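One structure, pasted below without further comment.
Just one protein chain is left out here, and the rest sit where they should.
First chain written, first letter: the chains are A, B and C, and each begins at residue 1.
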Amino acid sequence: MIIVLKPGISKKQETTILREIRKRGYKPHVMRGVARIVIGAIGDELTHQSLETLGVVFPQIVESVMPVQKRYKLVSREAHPEDSTVRVGDHLIGGKKFHVMAGPCSVESEKQLLTTAAAVKAAGATVLRGGAFKPRTSPYEFQGLGEKGLKLLAKARKETGLAIITELLSENHAELVAEYADIIQIGARNAQNFQLLIAAARTGKPILLKRGLSMKIEEWLLAGEYVLSNENCSLMFCERGIRTFETYTRNTLDLSTIPIIKQESHCPIVIDPSQGAGRADLVKAMCKGAVAMGADALLIEVHPNPAEAWSDGTQQVSLEIFAQIMRELRPLILAAGRE
Amino acid sequence: MIIVLKPGISKKQETTILREIRKRGYKPHVMRGVARIVIGAIGDELTHQSLETLGVVFPQIVESVMPVQKRYKLVSREAHPEDSTVRVGDHLIGGKKFHVMAGPCSVESEKQLLTTAAAVKAAGATVLRGGAFKPRTSPYEFQGLGEKGLKLLAKARKETGLAIITELLSENHAELVAEYADIIQIGARNAQNFQLLIAAARTGKPILLKRGLSMKIEEWLLAGEYVLSNENCSLMFCERGIRTFETYTRNTLDLSTIPIIKQESHCPIVIDPSQGAGRADLVKAMCKGAVAMGADALLIEVHPNPAEAWSDGTQQVSLEIFAQIMRELRPLILAAGRE
Amino acid sequence: MIIVLKPGISKKQETTILREIRKRGYKPHVMRGVARIVIGAIGDELTHQSLETLGVVFPQIVESVMPVQKRYKLVSREAHPEDSTVRVGDHLIGGKKFHVMAGPCSVESEKQLLTTAAAVKAAGATVLRGGAFKPRTSPYEFQGLGEKGLKLLAKARKETGLAIITELLSENHAELVAEYADIIQIGARNAQNFQLLIAAARTGKPILLKRGLSMKIEEWLLAGEYVLSNENCSLMFCERGIRTFETYTRNTLDLSTIPIIKQESHCPIVIDPSQGAGRADLVKAMCKGAVAMGADALLIEVHPNPAEAWSDGTQQVSLEIFAQIMRELRPLILAAGRE
Partner (left out) sequence: MIIVLKPGISKKQETTILREIRKRGYKPHVMRGVARIVIGAIGDELTHQSLETLGVVFPQIVESVMPVQKRYKLVSREAHPEDSTVRVGDHLIGGKKFHVMAGPCSVESEKQLLTTAAAVKAAGATVLRGGAFKPRTSPYEFQGLGEKGLKLLAKARKETGLAIITELLSENHAELVAEYADIIQIGARNAQNFQLLIAAARTGKPILLKRGLSMKIEEWLLAGEYVLSNENCSLMFCERGIRTFETYTRNTLDLSTIPIIKQESHCPIVIDPSQGAGRADLVKAMCKGAVAMGADALLIEVHPNPAEAWSDGTQQVSLEIFAQIMRELRPLILAAGRE
């Protein structure tokens, strides 16, 4: 911790602060600057009592307190210098091969799901997405088919060989969802629902953790820490847009997260351009940017008839558009050094 | 729904759209404007299939689709033109009397809690706050005393007569928390954890719903709708600051929510200046603004020794400062026409 | 400056950094912490070469660089511990007396302006606002009456004795506007138009500096520094709402700026609830909050017939509503210890 004192502090005030720092288990190190005194407090910020409250107790003496250590450990690149990969069935996400997860926003019917599954498989996807439990802004909107939806996903997996990713909404469903899913998705609204993260982690299944609507990257990494520290090392981060003042798009997709997560963490990074833009007509361009910048996978909403989708119809692409996106991505995937 | 067509649409394209609107159960109403055609689609947006996807299916024809109905019902002022009040023990929140809920961020020990409870009671508070289950950004931070904390809160209630408000973090704890609490708090990070909202509502206890970090007011009202539509009409909204680009304060307290919630809804509005600013030195001014603008209650973090608080020490005020705030608020409470 | 080194730095790397710090004119002070080395670089950050680029030159060695000095000087409370006041005609803004500046968004006609001036004067305002040069988002919108508007303002001053505040949009108009205005307003869109700030400061007239739409408080204070460092000490800060994700209001009025500006600076703080909310129906509540929190003055848009206003009609209050606001503010102004 670095403690910056106000200008014109008396010797007595300095002594008071030094005593307090020692009392809390740190060794103070005084630097007399031109304009003010700065104290370095040496000790492990992760195990000692915080010094952040010094400014509250001594408002006349302390100007600011700044931490110097990063707060995340297990997700950090320092803890695991090489890229980690997540095994899903026969696939490794985060390795040489680029992956596409695709499927409808909500599972609506057997026909809708199986048609989509066959089409996305044919176009090159390796994982099928589909919501069985849906978090909806209004209680009057379609809330998902529940377990029936999970069974349809299992059927689609059996028919196509695609792995399954689906969202977990409730601690009480953790076991149920883990029974059917190959990857458990934690949605943006639950990204800091730590009880849910712990319940998901404990199933042992790979976890895809979406970034919250207004989550700082540090908070996102720390939410991931809840997964790794509960003995589950199969974690993927998924950027899906943050909330800003712009209204042309539903969210602002922050593609800078790709190089940043690669730099700070060893976990794979997945991009969701459908939620990211909230507009089907922007999905293709977003996918291209994500591939070129080094993402490990994409998560794309695809529906056989977006106009009649029971949820988020404006952001789902049709089967034809999806196939076209996959074709246009190919040269970029190669140019980015992936398969 | 209002459907705006692109300029220069052919007769045939117009017919296509009209047919589609009728197919979805609405009666179209065509207005030929100077620059383009606008269609009003008459029918209940809450019961009919959405028209929002028209832009996706017919991107060459449709420019934009705008809803005209509000999406919330039970929380709206239209549904209940008079102010509703929430009964907590002998108190009515939302009525003539102004209420203050105060106490530590986390329950830490019997001594800490009972000292605080006695002091805030003496200064005029009617509800004691205190976290037993704490949502923490990092898994390595103090997570609360759990049930032991709840028991201490119950003891403080017995000794002081103060009602108790505490946060619910997990659906699995809903019954346990309801056993001890007089008001269940849903925190900002769980404001769109709908499963938790439903579990909390079903306990029948009054609910204080904090605004999420980046929640639009419409979304907040709709989250409240999850409470009322689960047969619990004791709902209070609590503004606690939204996340913006400003870094001087931890959050930006949006006091305009006071007149807005009063206008849109019949439910009481509570202001939390401690989370709102994240700085103890700004709490007093924030409280004054909230009272003058017509808030029904305040939720203030108070600690006998903020410097040694186990969580959020920088935003908790001392017992002395709290008493001083209460004294300075009195003339403003009267000037605002409250008791 | 504080320079945090990465973990596991070699002795040689440390020497490299120390040499570089000395080369740039600072005295390094090494602290060996548990996890990493931290260096305090002693020297005046305002006069020496910046160390912020150390992380770029030595990315393998340096983790982060943190400044410890505040960047603003003349506007800071440290530079001038007592409140400063701004003299406008016979009035002192920032002193014991609370001031209200009111008038139309745009000057439209003699009748409109004189009617408004007489009414706001009768209700207790001391300054008349009115835009002669208007910054409009679209080039097709009304751009203001220009010099003709200034002449009308002068006439209104002559008739009522009210002082005049009006916006300066162009360096080329600085002398012209200064000829007529008692206070020069710098609008939100020009808050970091430093050339305009310098031109305005050099007229010697009092300056009211609005906060930019997404301006951090530190940047606002530094923009104020452009005024004071150009030998004009009559500066007022004016909060008018920041841009956030919320769409219910046009902007989010950040009332926490009142205690913050009072703490960081000696200059008066004025609140503009009209721009702040963008809705006439929220103005009264916002005014009350501002008074209770200690603002020095209000800037309110008033129009004899808001429905027919040539700009921003939705946020201007009528003469009757203005008079009512002034009546309701009186007890709060007294409760806040002002006249």
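Odds and ends about this structure:
To be clear about the criterion, contacts are C-beta pairs under 8 Å (C-beta built on N, C-alpha and C of every residue); 3 or more make two chains touch, one makes a residue touch a chain.
If you're wondering where the values come from, they're calculated on a predicted model, not measured in any experiment.
Remark: the omitted chain is touched by one listed residue; of A:118, A:292 or A:323 this is A:292. From the set A:258, A:298 or A:325, the residue in touch with the chain omitted from the display is A:258, counting the whole complex.
Screening C:189, C:202 or C:338 for touch with the missing chain picks out C:189. Within the entire complex, the positions of subunit B that touch the omitted partner chain are 2, 4, 7, 29, 31-36, 38, 40, 42-44, 64, 66, 68-69, 78, 214, 243-245, 247. What subunit C contributes to its contact with the hidden chain is residues 46, 49-50, 52-57, 59, 71-73, 135-140, 169-172, 189-190, 192-196, 212-214, 219, 222-223, 225-226, 229-230, 243, 280-281, 306-309, 313-314, 316. Within subunit A, the residues in touch with the undisplayed chain are 214, 216-218, 242, 244-249, 252-256, 258-260, 263, 276-277, 281-282, 284-286, 288-294, 331-332, 335-336.
Operating definition for what follows: only the chains that are shown with their structure count from here on.
When every chain is represented by the mean of its C-alpha atoms, the one lying closest to the mean of all protein C-alpha atoms is B. Distance between subunit A and subunit B, defined via averaged C-alpha coordinates, is recorded as 25 Å.
Subunit A and subunit C have Cα centroids separated by 37 Å. Shared contact sites, meaning residues of subunit C that touch two or more other chains, fall at 214, 244-245, 247.
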